[in-house]
Each structure stands twice: as structure tokens, then as C-alpha cells.
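I am attaching a structure below and will ask some questions about it afterwards.
Take a look at chain A:
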Amino acid sequence: MSVKHALLASLAKGPMHGYGLKSEFEARLGQAWPLNIGQVYTTLARLERDGLVEPDPTEGVQPQRGGEERRSWRITEAGRAALAEWYASPVARDGLARDELLVKLTAALDAGIDKVVEVIRAQRTATLELLQRHTRAKADAARRGDLPRLLATDLLIAQAEAEAAWLDLCEARTTSGERRPASRVRTSEREEVPR
Partner candidate 1 sequence: MTAVLELERVTHVYGSGHVAVAALDGVSLAVAAGELVAVMGPSGAGKSTLLNLAGGLDRPTGGRVVVAGTDLGRLDGRGLAALRRRRVGYVFQDVNLLPGLTAAENVALPRELDGVRTRDARAEALAALELVGLTERAGAFPDELSGGERQRVAIARAVAGERVLLLADEPTGALDALTGEAILGVLRARCDDGIAGVLVTHEARYAGWADRVVFLADGRVVDETERAAPAPAGGSPGGSR
Partner candidate 2 sequence: MSALAGSRAVARLAWRDVARHPGRSLLVAAVLALPTAELASATVLLRTSDLKASGSFEQANVFTLVFLPTVAAAALTAAAAIAVGARRQLRELGLLAAVGADRRHLGQIVLLQGAGLGLVGGLAGIPLGLAVTWAAFPVMRTWLNPVVDEHGASIVPRFSVIGRDIRWVVAFTATVALLTSLRPAFAAAKVPVAAALAGRRPSRAARPRLAVAGVAVALVGLVLQVLATYLDGRGVLLPVQVELLFLGTFQGIPSPLVWTLAGVTMLTPGAVALAGRVTPQRPAALRLAARDTARHPGRSAPAVAAVAAGLGVLVVLGSLASDPPVAGEAWELYALSQGVRTPPFPPALRLLLVVFTAMTLAVVLVVNALGRAEARDDFAVLDALGAAPATRRMLAAASAWLLTELGALLGVAAALSVLVAQQAVRVFAPLWQPASLPWVMLVLVVVAVPAVAAVAAAAAPGRLPHHPVERRPA
């Protein structure tokens, strides 16, 4: 999780102290990810160790209980360079996000096609229900003009949509051997044609 780059981005605008960094981070993501202040200090310490930030002398050190609360920080040149590189490099998407679902599907495959279709359909229905909720949230965010929130819900919708599309594909692949073009009409002897 790129908390450190987010902090660098904040500091690139100007020096700031720990609590300021925390509130800015949370505001940018629409209160969606509360950030632990301890996490902020740990990250700052690491950044300082790597030479990307340094204490800002202007505020001066004011010893308080807990020690570092009022210390102000500023970005270094190396920090700016690291930030620029972060913006320029695409985020690596390695691995599979929803691998639990993949595990479930492959297990169901062993159990038989019917089982797989069952799992697929149940998951897809749930995904669509999630999509419906996200869409309402998005309409809400759009109405309030809350752009970060809008972006976040757009991402969730895109992911849910991708998953639904993938599930459609799974269904088609697993049943293509079995499925006929359309269900047969029942014959007059009323024998049920298996699907």
C-alpha cells in the first residue's frame, strides 16, 4: 500500500506535521481508509531513513508528550525524484486479486459441471447486487460533487463488472461442451429433455 508515496505527494506541496498528513490522506480518499497515526510516523521514519524527507526546521522542535507530535516535515530533492518516478511508473498488478473465487471454481469443477454452474450463478448474482449498491452510491457521490468518492465507486463498479464478465465467460467455457443452442421443446410424450 503506497502510504509513503501519498505522504510524499502531500509534502511536495509544502511542509506539514504528522496529524496534518493523516487528515489530508483521509480527506483525499473520502474518509474511506482511516489512517492510523502510528502508521504515519512509522512511514515518516522510513522516509527519513531513505533520505526522501527531512525534518522541517522552521517550526522548531517542541517537545510534547509522545515526543514527535508537533514535528514538521519537508520533502527532499531525492524525495521529489522518487515521487516523480512513482507517477511515471504504472502500478504493477501482479497476482490474482480474487483468487479465492478461482480456488472455489476449480474445486467445483472437480465436483461436476452442475456444481460449477451453481457456484458461478450464485457469485454472479451477488456481484450484481453489489453493483447495484455501488451504482446508487455513485449517483449519490455525483450529486454531491464528491469527485474522489466518485472515482472510488467507479473503480469498484469496474471491478465488479469485470468479475461478472469473467463469470459469464467461465459459464460459457464450462458448459460449451454440454449446452445445446437452445432448450428443446418438450415432445408430445412429455419426456423431459435433459440440459
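Everything that follows uses one rule, which is that contacts are C-beta pairs under 8 Å (C-beta built on N, C-alpha and C of every residue); 3 or more make two chains touch, one makes a residue touch a chain; residues count from 1.
Selection criteria: all candidates are chains of the complex that A comes from, given by their letters.
Here the structure is a predicted model, which means the values were calculated and not measured.
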item: Identity of the candidate that touches chain A (this complex; choices 1 or 2); value: 1
item: Candidate 1 partner contacts - residues on chain A that touch it in the complex; value: 1, 31-32, 97, 121, 124-125, 127-137, 139-140, 152-153, 155-161, 164-165, 168, 171-172, 179-185, 195
